[in-house]
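The complex is shown incomplete by one protein chain, all other protein chains being positioned as in the whole.
Letters A and B name the chains as they come in the text, with residue numbers starting at 1 for each one.
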Amino acid sequence: MSTATTPTTSITLTAAESRRRSRPHAAWRGRVRRLPLALITIVLLVVEIYPLVWLLLGSLKTQSEFMNRPTWALPQNWANFANYATAWQAGISRNLLNSVIAVFPSLALIIVFGVAAGFALEVMVWKGRNTVLLLFLGGIMIPSQMILLPLFTVYFRIHLTGTMWPLVVTYTATGLPLTVFMMATYFRAIPRELFEAATIDGASLLRSFWSVAFPMMTNAIFTVGLVQFFFLWNDLLLAMTFTSGSGHNELATVQVGLLSFQGRFGSVQYGPTMAAICVNVLITLVLYLFLNQRVMKGMTAGAIKG
Amino acid sequence: MQHLTFSHVRLVAVGASVALALSLAACSSGGSPTTTTSAPTTTQFAFLGLNENTTVKDVLTSLQSGACASTVANYPLNASAYAQAQYDQQLQLLAGQNALPNLLVGPNAPALAVELNTAGDLVDFKQALSDVGSPNALLPAAASVVQSLYDGNLIGLPNEFNIEGVWYNKKILSDNNITAPTTWDQFTQANATLLAAGVQPWSVAGKGGDGWNVTRLVGNYIFRSLGPDAMDKVAAGTAKLTDAAYVAGADAVSAWGKAGYFGTAPTSIDYATAMNTFLTGQAAFYYMGSWALGDFNNTDENQIGADNIGFLPFPDVTGGTGSHDQIPANAGMPLMMSKAAYGPGSQAWLKCIADNYGYTSLSEKGVISGFAVNQTISNLPALTQQVQQIMASAPSSVLWFEAKFSAEATTTSQNDAGPLAEGTMSGADFMAAVQADLG
Partner (left out) sequence: MKRVFSDRKTIIILLAPALLTYTLAMLVPMVWSLGYTFFDGSLIRGFTYTGLSNFTAVFHDRKAGQAILFTVKYAVTITVGQVLLGYLLALLYVFYLKRASSIIRTLTFFPVVLPTVAVSLLFSKLFEIAPTVGPVNSLLQALGIHAMNWFGSGSNAFIVIAAMDIWRSMGFYGVLLYAGLVDIPDDVIESARLDGASGWRLARNIVLPLSWPVVVSAVIFSINGTLKVFDSIYALTGGGPGQQTTPLTLYMYQTSFAYGKYGYGSTIALTLTIMCLLVTLVIFRSSRKDLTA
């Protein structure tokens, strides 16, 4: 203990002693005091888990069950997998593949470009770097609705419409501002001497970026990567605009595909929608549990500090 | 070596934009309207439809492999679809690039179709149908509905032809000793009787943009009280929705809402729920178009039985100049063709559609279209036949409340319909909000 002056120590001792003496009482009191917290924790768990259960049950219900029975009712037929068949026929496997094709390359680009730019803006020393950082920061504030029309026009003119490229490029660009900003902040926390030790000249600086700086950022990369992943995976607006011919067609992502379970005049086919969501959630859940340990460590180790 | 100044960075940025500009200039010759083809002898026939309505695509697919197998063989169908909510946006983006597909479902907003036509993007079928040798392909009534919708231009093919009115549950009415009402006042009385007996009189949807079935009541009330040209006067600017005679229509609906005739919470009810409420016998009246025949004839959905459903024309309003035999009619979202992409492929398909769509649509999908049906079809459901009879005997038709509105006024009208039906918005407020968007 850093405050190891005599008076404090004596207080510590007294406190510890008194605590030891009244132990049974304190423990009991402590448990009572903690009861509300335990309750809160349980409520929290229910609030978080019930929706998942509801989704799963919903995927087994027929349209008429949705319409005519209470929301919390159990499915009448536990082996009703017709919704999954419908969802599968509507092409959710294709949608999933499209989402993967659009999101993961973008994610890789965002991270590589973002870390490099963060390094250039924070570790490297040059005039104007603050201006460029601010330029990136400004990008966080641009609503993506604003860039839709010009981008659509350009993609069309250079014949990218009908491919996955518009999504990948747009995702990468919209993900960069936040990533660059956060990476720059992470690098700020690392003493420059660390890179100096590994660097002799300009050429080896690049190498030390790859071999020293990049690995040091692993936790930060996981954190930012996760945040970006959810942004991109859940994107509806850009996907709607750039996946020319959506719904049952070749380019629709998962989110766009989910919209296709609406009948005419906006009537929702609840069962197949739920089934499609369940498949989607299951895959994300697997991915999430797989990455979770890593991510939690990343987010804990590299808090976003301004 | 602190030499990289901001000006360098700016140079990079400028260089980048120059590169973009160059790439734009290089490609500004314009994109080809159709997608690339796999075989050199065939040209794909691109069709753009809605996720929510696969009937058109199904019928076209069936035509391609059946009736028109020989004539359109060189122009294979390439169908894609958008969600209805994003449809108009996509059409605008495509039209802006001069890249409309050969055949498309018309936009949600008739005003947008007129705009496209003014810009010279659409085929006029009056000429085109005679060119392919099928000048009489359309039912005159359907053609006139399309024309009145688009400022007199025949730019849409009526792949649906619908009449609208009040469907009612015969058993509920007879159980409560109510004879089918024919005037608005009789309806009001029937509503009161039903509500007192614990029956929800009407099933309506008012959630989000699903409120159009409520504004149909408003519009039809106005057509009955002020005559079939009432909404044309609003479009021409010679009358305003805020005029007392127009507000009366919204007030009449709002009064029903306040009295509880539309159920507990119309703002929570979407289209499918409203349909289900009626088809499970939980409401006596239901305003809907004849496209719902598919649901009515579906024994899984319809638990009250098709022969238990009756049709009433929209009621007269006492002292009004309109009449109940002016049946509200529409052509769904008519099919349109791009002028830029119009060529031998489009012509072959147009000929095919003109001669065969009506029969295939009715026999395979049970959907009544505005095309003349060249063969007789046996074993049509009784309710469908009944609707065909009403169509054939109706002397004239009217459009609907929002038909001549801008997209913005349409959105406002249909979104505010829920609160109107719930009685939380007064008729005057409703009309003022819509009129504000009409300018």
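Keep in mind that, in the parts below, contacts are C-beta pairs under 8 Å (C-beta built on N, C-alpha and C of every residue); 3 or more make two chains touch, one makes a residue touch a chain.
These numbers were taken from a predicted model, which means no experiment stands behind them.
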Touching residue (missing chain; options B:A46, B:V59, B:V72 or B:L93): B:L93
Given B:G263, B:G289 or B:P328, the one touching the chain that is not displayed: B:G263
Chain B, residues in touch with the chain not shown (by the definition above): 1-4, 8-9, 12-13, 16-17, 19-20, 88-89, 92-93, 95-97, 109, 112, 115-116, 118-119, 121, 206-209, 263-265, 267-269, 273, 276-277, 282, 406-408, 411-412, 415-416, 418-419, 422, 424-425, 433, 436
Chain A, residues in touch with the chain not shown (by the definition above): 1-3, 8, 11-12, 15, 34, 37, 40-41, 44-45, 47-49, 51-52, 54-55, 67-72, 109, 112-114, 116-117, 119-121, 123-126, 132, 135-136, 138-151, 154, 169-170, 172-174, 176-177, 180, 192, 195-196, 199-202, 205-206, 209, 230, 233-237, 254-255, 258-259, 268, 270, 273-274, 277, 280-281, 284-285, 288-289, 292, 296, 299-306
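The definition used in the following text is that only the chains that are shown with their structure count from here on.
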Chain centre separation (chain A, chain B; CA means) in Å: 40
Chain A contact footprint on chain B (complex, rising order): 2-9, 20, 23-24, 27-28, 31, 35, 48, 50-53, 80-86, 89-90, 93, 96-97, 99, 208-210, 270-273, 275-276, 280, 291, 300-301
Residues of chain A defined as touching chain B within the complex: 63-64, 67-68, 125-128, 131-132, 149, 152-154, 156-159, 161-162, 240-241, 244-249, 256, 259-260, 262-268
